[in-house]
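Note sheet for the following structure.
Just one protein chain is left out here, and the rest sit where they should.
So, subunit A:
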């Protein structure tokens, strides 16, 4: 009986029924239309390609003020991750995606805490520690 149930559920098209979409699942109209479904991936590939090319260009050229290059690279990377999430993983802002977006937001929060926290703490530790050579001098 439970097998039959899951079979009925799985043949149901996306966006109907429970008002939820599985992560990675396309919208119903894109599912029915091969051209549209492929077009979504092609759009994502094009945008990601442009952003990648821009990243490599920004790192190699001197057109951007030197100290601003890392900021530009991070901005481009965040944009490209967004493109991947929307066009490849189909995480959208639609109401059927609320659970997926909330989980993603929590993940981003933890990632940010780990990254910023580590860098912050280690920079202060590094700054406050005595250089190794003076430690050696004191031990003589």
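Keep in mind that, in the parts below, contacts are C-beta pairs under 8 Å (C-beta built on N, C-alpha and C of every residue); 3 or more make two chains touch, one makes a residue touch a chain; residues count from 1.
Following the convention adopted for this analysis, contacts and distances are computed from a predicted model.
Engineer: Pick, from "Monosaccharide ABC transporter membrane protein (CUT2 family)", "Cytochrome bo(3) ubiquinol oxidase subunit 3", "ATP-binding cassette domain-containing protein" or "Carbon-monoxide dehydrogenase small subunit", the protein name that UniProt gives for the chain of this complex that is not shown.
Structural biologist: Matching "Monosaccharide ABC transporter membrane protein (CUT2 family)", "Cytochrome bo(3) ubiquinol oxidase subunit 3", "ATP-binding cassette domain-containing protein" or "Carbon-monoxide dehydrogenase small subunit" to the record, the invisible chain is "Cytochrome bo(3) ubiquinol oxidase subunit 3".
Engineer: Of the residues in subunit A, which ones touch the absent chain?
Structural biologist: Interface residues of subunit A facing the absent chain: 1, 5-10, 12, 15-26, 31, 34, 37-38, 41-42, 44-45, 48-49, 52, 55-56, 58-60, 66, 69-70, 73-74, 76-77, 80-81, 84-85, 88-89, 94-96, 99-100, 103-104, 106-107, 110-111, 114-115, 117-119, 122.
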